[in-house]
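In this view, the complex is presented without one of its protein chains, the others remaining in place.
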Amino acid sequence: MHQLRTGVATFLLANVLVGLVRIARGPTPADRILVTQLFGTSAVAVLLLLAADQGASSIRDVALIFALFGGVSLLAFVRLGPRVRRGGR
Amino acid sequence: MSQWILYAASAAATVAIAGVGAFVAVEPVRRLLSINIAYSGVFMAFVALARRTTSGEADPVPHALVLTGIVVSVSSTALALSLTRRLVRATERSGRDSSSSPDEREA
Amino acid sequence: MTVSGVFSAGFLLAGAFFFLAGTVGILRFPDIFTRLHAVTKADNLGLGLVTVSLMLEAPSYAAALDLAIVWLLVLLWSSVAAQLVARDALDRGEVPWRGA
Partner (left out) sequence: MTFDWLLDATVAAALPLVAWTVARSVALSRAIVLFIAFGLLSALAWTRLGAIDVALVEASVGAGLSGALVMSALSWANLDEATVARRSVIARAFVAAAIALCLGAVLLGVPDPSEGLLGDVSANLGDAGVHQPITAVLMSYRGYDTLFELVVLISAALTIGAAKSARLEARPGSDLLRALADALLPLCIVLSAYFLWRGSNAPGGAFQGGAVLAGGVLVSTLAERLRRPRLTVWWIRAALVLGPASFLLVGMPRFVEGAPFLEYGPQSASRAIFAIELGSLVTIALVLASFFPGVGPLETAPDASSERTRGHR
């Protein structure tokens, strides 16, 4: 079970790294900031998987904090981001 | 290969890359981002070295140092950002006054 | 392997599949409105399945409750984030994709 969980955690991490391609492509800042949601959700999943091991339950607190603040940077962007109006594409 | 060696090598590469990035950056916010990543690299070296113990438990002293280090690094970032914000305003204003490009001094 | 272990592994793999689907979506979908759904829906379902998988094997009820709270928090943020990003994009004048 430990191997399966760690394997899935590795897979989710690889998934995030592939998702970084969207940050490179953009095209608008909002497209890039959207990827932070992917980070947050995947990080929570990876941490929960690592926390399932014997004696590692305090890792769950790290996952809890990630869940608590996962959207803060997105919130900051939406509230304060660049105000340039772009025409429809 | 033991775990700490992996992360210590990663820390060395991160500090080098981010350090060079901080030196060559031409725009202050980007420079700050690179400096922050270099900080993280240094912290990583500390935490990796704390892991050399024979028992499973890590050395708590570097952990405590890194803990305070993270909080100090975020304060320095916040301070630098607030000063940069004033700098950007000031250069924008003088740019408007003397019609010179605000970025000439930067580059 | 126990029965709950088999179910747990099944849920785990299903969860991993939805994470993959979310990433494919964010890379392949044509505009921000569609990509929004990939990130805030598929990934959340994936996390939910992973959570269920871990809850089946959780050592105590408290640990299982903890897992549920984490998932609910992520759901809360995702639903708000989806609204915020979509409104922001509409305000900036982005036009939703209507098919190729």
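Letters are used for the chains, namely A, B and C, taken in the order the chains are written, and counting of residues starts over at 1 for each.
Keep this in mind: a residue touches a chain if its C-beta (ideal position, glycine included) is under 8 Å from a C-beta of that chain, and two chains touch if they have at least 3 such contacts.
Small disclaimer: the values here were computed from a predicted structure and weren't measured.
The missing chain, though absent from the view, touches A, B, C when the full complex is examined.
The chain omitted from view is touched by exactly one of C:27, C:64 or C:80, namely C:80.
Although one chain is not drawn, its touching partners on subunit B can still be listed: residues 1-21, 24-30, 32-34, 36-37, 40-41, 43-45, 47-64, 66-68, 70-72, 74-79, 81-86, 88-89, 93, 102-103, 106-107. Subunit C meets the missing chain through residues 76-77, 80, 83-84, 91.
Even with one chain removed from view, subunit A keeps its contact list with that chain: residues 3, 6-7, 9-10, 13-14, 16-17, 20, 23-24, 26, 29, 32-33, 35-36, 39-40, 43, 46-47, 50, 58-59, 61-62, 64-66, 68-70, 72-73, 75-83.
Assume only the chains that are shown with their structure count from here on.
Averaging Cα coordinates per chain and for the whole protein, the chain whose average falls nearest the overall one is A. Each chain's centre was taken as the mean of its CA atoms, and the one lying most distant from subunit C is B.
Each chain gets a centre from the mean of its Cα atoms; for subunit A and subunit B, those two points are 21 Å apart.
In this assembly, the C-alpha centroid of subunit A lies 11 Å from the C-alpha centroid of subunit C. Per-chain CA centroids place subunit B at a distance of 32 Å from subunit C. Residue positions of subunit A with contacts to 2 or more other chains are absent. If you check the complex, the residues on subunit C that touch subunit A are 5, 8-9, 12-13, 15-16, 19-20, 22-23, 26-27, 32, 35-36, 39-40, 43-44, 46-47, 50-51, 54, 57, 59, 63, 66-67, 69-71, 73-74, 77-78, 80-81, 84-85, 87-89, 92-95. Residues of subunit A that touch subunit C in their complex: 1, 4-5, 8, 11-12, 15-16, 18-19, 21-22, 28, 30-31, 33-35, 37-38, 40-42, 44-45, 48-49, 52, 57, 60, 63-64, 67-68, 70-71, 74-75, 78, 81, 84-89.
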